[in-house]
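A single protein chain has been removed from this complex, and every other one stays in its place.
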Amino acid sequence: MADTDRKDRAEVEVPMGMVHSALLEPFRIRLFVDDEVVVDAEITYDTAHRGIERIMEGMPIQKGLILTERICGICSHIHIWNGTRMVERGLGIDVPQRAHHIRVIGNELERLHSHLLYLGHAFEILGHETFSMRCFMVREPVQNILFVLSGNRVHYTIPVLGGIRPRADISHEKRQTMFSMIDKLETDLREFAARVLNDPFIVSRIKEIGYLSKEDAVKYGALGPNMRASGIDFDWRYKLPEYRDHFDFEVIVRDGGTVLDRVACRVFECLESIKIIRQALETLPDEDPTNVDFELGAMGYSTSYNEAARGEIYDSCALDEVGRIRSYINRTPSMSSLSAMEVSCIGDHLTDASITIASCDPCLTCTNRMTVVDEKKGTNYVMEPEDVLRLARRV
Amino acid sequence: MLKEISRKNAVHIMLVYTGGCNGCDIEVVNAVMSPFYDLEQYKVMLTWNPREADILAVTGPVTRKMEPALKEIYAAIPEPKLVAAIGTCAIIGGPYANLGGDLGSSDQIVGGVNKVIPVDAYIPGCPPRPEDILQAVASVIPILAGKR
Partner (left out) sequence: MMDWIDFAITTVCIPIVAFVVSTWLPGIMRKIQARIQLRIGPPVLTPGFWAFFKFLYKERIRPVSPMPRLYHSLPVIGIFLMFFIILLTTPAWETVLTLGTLVAIAGLMKVEEMLYLFMGNLSKSILSVRMPYPDQVKGAVMKGKVRRFFEQVAVVRTFKLISIGSFPLYIGLFVPAVMYGSIGIMAVASAQGFDPATFVLRDLFSLDPLIFTVPGAIGAIAYFAGYLVILNEYPFSIMHTKADVVEGPTLEYAAWARAGYYLMREVTIFVMSSVFVTLYFGIPPMIGWALIPHIILVMLLPVGAAIVSAFTPVLTFKQVYPLSLGFSALGVIGLIVAML
């Protein structure tokens, strides 16, 4: 039977969410099933919309940058780094190489903890509580390293315009501590990765489900590890001078496009991240990490791309003459990755569909920022379906 | 007598994320799921079913879309029940309710959890450390036991 036939035949809808054990964040999934096989899916994510771009309008840029960190608690460093990087690019601020190194360390640690959280969550969805627990056991040292580095476990706030915050500077003792912690982490992680990727039950659950072909990955815009697991070799880290010129690492690309590939891709990326962190700690230049010699002022439209744990992140804004934010835009990878998952979960069993959707590592709090500006009233609001209806009637 | 002892000895906690930044969520998950902190050794078990829950742990500012859902979930929990608001956003709405540029603070969120449902425990922090969450949960259990 052709696939399109089944798509039309869907008679049963199973809605999931917004409060659900498989979803760490509030969003709504509607799965259309034939028996228990998913034939169509709709993922709606507007429940976590908080209007952060809107409240940043007209805020001093330093304050706004800290607020970008509150877009997401998992990928907090990349938001503030990319925002800072964008402003530095726009205003032409020189950043010392030491600061770049420490920012990279922050980003790679964040990638580690994000990927490990992803794995822990994935095992929880698979129903394998033991591996989930062990994953969190491996993850906890990463949080401790971040705590040692920056003094906070979740919102570390390492970058500041022109460099890094003094508390996140890496002294000699801190460096030694981090080295020893990373050695321990690497042994644990390798052991765990070998155990997981060779477990017959786990592999039988996640192989051959959630297939995303290379064409679909391009068409629906899967990003980051989801894209690389489908065989597309692209990573912003290859293009950024912070990474490209100083570190030697591999980008993991797999051809399978299934959930297993997406999981394996992240496991191997973790090991690459450890490699980068170690290189950065070894080659840390000895200089003042912060350049305070710059003037804030009017800035035209500036942009910056970067590679977050989930894929490409994009920030752009302009500054007015006293350094206040004008039209901040932030685009995160989960939005297009999720729409790719809408396609890839078709044909799976219902239980497999939830792991497929989770396998793109959706980060909804990053994603929910679409607003409509009503110029007459001067207010913003999320486009509710009722509003769409009303607009449609008006026209 | 048996009532108090049994309530102290078995507590079910349910987590609801109402649209926060995930920071509190992962720390709560850390507290509940990671063997490092392991909430279960304090006789607190995780559930995803409001009918089973005793404590509702809410993180994040309540967004407009989540408000009715949160109310319904709260209504579904049988008495006695407690609500713990975890993190600054859940307490006062965090930066979204209190910071703003030209356009003022965000109107996409209702505010703290206490504007929607009554809250019994506030756990401040951005995000609170897992130790704080453990301590707070452990300290509200006597309140739960003392309820009617």
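Think of it as A and B in the order they're written, each chain with its own count starting at 1.
Keep in mind that, in the parts below, a contact is a pair of C-beta atoms (placed from the backbone, for glycine too) under 8 Å apart; a residue touches a chain by one contact, two chains touch by 3 or more.
Keep in mind the model is a prediction, meaning the values are calculated, not measured.
*Asks:* Using the definition of touch stated at the top, determine which of A:Met137, A:Leu284 or A:Ala298 touches the missing chain.
*Replies:* Answer from the full complex: A:Met137 touches the omitted chain.
*Asks:* Looking at the full complex, which residue from A:Arg28, A:Arg98, A:Arg278 or A:Arg310 touches the chain that isn't shown here?
*Replies:* Among A:Arg28, A:Arg98, A:Arg278 or A:Arg310, only A:Arg28 touches the chain that is not shown.
*Asks:* If you put the missing chain back, which residues of chain B would it touch?
*Replies:* Touch with the absent chain occurs at residues 2-3, 5-7, 9-12, 35, 38, 40-41, 43, 45, 48-52, 54, 65, 68-69, 72-73, 76, 78-80.
*Asks:* Could you please point out the chain A residues that touch the chain left off the display?
*Replies:* On the side of chain A, residues 8, 10-22, 28, 30, 32-33, 35-36, 40, 42, 44, 47, 123-131, 133-134, 137, 201-202, 204-205, 349-355, 384-386, 388-389, 392 touch the unshown chain.
The rule is short, and it goes like this: only the chains that are shown with their structure count from here on.
*Asks:* Would you mind pulling out the distance in Å between where the CA atoms of chain A average out and where those of chain B do?
*Replies:* 25
*Asks:* For a test of understanding, state which residues of chain A touch chain B in their complex under the given definition.
*Replies:* 18-21, 24-26, 46-52, 54-59, 63-64, 67, 70-74, 76, 117, 120, 124, 132-134, 136-137, 139-140, 143, 153-155, 324-325, 363, 365, 368, 378-382
*Asks:* Which chain B residues qualify as touching chain A in the complex?
*Replies:* For chain B paired with chain A, touching residues are 16-27, 29-30, 33-36, 48, 60-61, 63-66, 69, 73, 94-96, 99-109, 126-127, 129.
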